[in-house]
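Mind looking over this structure? Questions follow.
A protein chain is absent from this complex, but the other protein chains hold their places.
Take a look at chain A:
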Amino acid sequence: MLSSFTSRKTHSSLIIIEDNADQPSSYLFQTFIHNASLQHLKVHVICFENPVEKWTRILNSNVNIHDCFSDHRGWNNVNEENDLQGVYQEKGLLGVVQELLNHGDGKPSVVCIDSLTPVLFRHGLNKCYRDLHALLSIARKDEEKLNQLVAVIHEDAVPERWDTLEQMRHLATTVFQIQLASSPNSSGWGLLHVTHRKAGGKIVKQVEEYRIEKDYSVLSREKKNQQLEASEDVDPTVAVQNLTTFKLTLNPQEEEARSQLVLPYTRQGRPKGQSGGGKVFYEPDAADDWDDEDPDDDLDV
């Protein structure tokens, strides 16, 4: 499933990649950028966390790399023109992306954000969430303008982790959580959790093993969890009658006899000896000892 995202067969407006110090996502992030640059799209990479040189060495030349790392408070650059970092300082993430989209040349843009962690620390969760939400609305309304947003979050380095991650997951269309490959025979295959919201509202969740080759091609396969395999259900084609030596079915005579059966307590008409009121009819049988004498006769009262 990961390969369908990296090859852009499956569209997703906001992709969030969650990684941590043990499982860095930089190679996966580069894969997204590289595959987007191969297509007819304008790719912007905004560096909040790494110096620009890190990406320029690796990526294609047609990828636009923007620096919001070296001077993100705009202290050095005093003049107003062409100052993306000044825009970031004032208006935050939304301002920066809008600035980039305004200079677009007609091609749909893909914006890749190096890491949201500095943005969260600088402007706070509320503003960052608002900005991402606004960008997501732009992406949904107008795919020609902003086609996709890819953002990395370091799940072990965000402020108020329990809240931030859930809010980001609530907003995102697709979340990739990179996990520790636990089994020893993984040999170069990483493990990740994918949660994707399809356009119709359906949610797809999968655990996958993935591997990225040197040429940024992605191999991914679903990891089946051994314990959850369904047990063998009773084969419905096996007739129940064959399982036991008892005869379970009825032949037609027996069925007819059954339908003729008079059930107790159903109204069948009055029994013989009709009478009204609550008169008791007592018929003694052989074992009864019927004595006509009144036992109170020998009382001396």
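One rule holds in what follows: contacts are C-beta pairs under 8 Å (C-beta built on N, C-alpha and C of every residue); 3 or more make two chains touch, one makes a residue touch a chain; residues count from 1.
In this text, contacts and distances are computed from a predicted model.
Asker: For the chain that's not shown, choose its UniProt protein name out of "Elongator complex protein 4", "GPI transamidase component PIG-T", "AP complex subunit sigma" or "histidine kinase".
Answerer: "Elongator complex protein 4"
Asker: Of the residues A:91, A:197 or A:211, I need the one that contacts the missing chain.
Answerer: Only one listed residue reaches the unshown chain, and that is A:197.
Asker: So which of A:53, A:90, A:142 or A:163 would be touching the chain we can't see?
Answerer: A:163
Asker: Contact with the hidden chain only, please: which chain A residues?
Answerer: Residues touching the hidden chain, for chain A, are 125-126, 129-130, 133, 137, 162-163, 166-167, 170, 195, 197, 201-205, 228, 230-231, 233-234, 242-245, 263, 266.
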